[in-house]
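What follows is a structure written as structure tokens; I'll ask about it next.
For chain A:
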Amino acid sequence: MNFLYTAYAATWAIHIAYLIILVRRYSRLKQEVDELNKKTS
Partner candidate 1 sequence: MKKAFPILGLLTAVLLSYALYEAMVVAPREQTMGDVQRIFYYHVPSAWTAFLLFFINFVASVQYLVRRTPEADKIANWIVIAIGVLTCIGAYVIKPLPQGMYPSSVVTTGLAVVGIYFLIKKYFSEQETDILALTTAEVGVVFCTVVLVTGPLWARPVWGIWWTWDVRLTSTLVLWLIYVSYLVLRRFSTSGQTPVLAAALAVFGALDVPLVYFSIWFFRTQHPQPVIGGGGSIDPRMLHVLLINWLGFLSFACLVCWSRYRLERLHRDVEETLALEALLEPRSNVR
Partner candidate 2 sequence: MTAPTGIALVTLTKDIRLEWRSKDAINSMLFFALLVVVVFSFSFDPNAEESRLIAGGLIWVAFLFAAVVALNQTWARELRNQVLDAYRVSPAPANALFLAKAVGNFIFVVVLEALMTPLFIMFYKLRALGPTWQLLPVAVLGTWAIVVNGTFFAAMSLRTRSREIMLPLLLFPITIPALLSMVEATTTILVGDPSMSAKFWIVLLATYDVVFTTGCLALFETVLHAE
């Protein structure tokens, strides 16, 4: 039974890890965009 829960948990862990990577990249990009906007204005 433990294996069942581990498998389901692992699935979501992998997906969430990827989403966290995406969110981090997005915030970094957002920073760059804000810097660019500041420069032009």
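Here is how the candidates were picked: all candidates are chains of the complex that A comes from, given by their letters.
The rule is simple: contacts are C-beta pairs under 8 Å (C-beta built on N, C-alpha and C of every residue); 3 or more make two chains touch, one makes a residue touch a chain; residues count from 1.
On a predicted model such as this, the values are computed, not experimentally measured, just so you know.
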Contact partner of chain A within the complex, picked from 1 or 2: candidate 1
The residues of chain A that touch candidate 1 in their complex are 1, 3-4, 6-8, 10-11, 14-15, 18-19, 22, 25-26, 29, 32-33, 36, 39
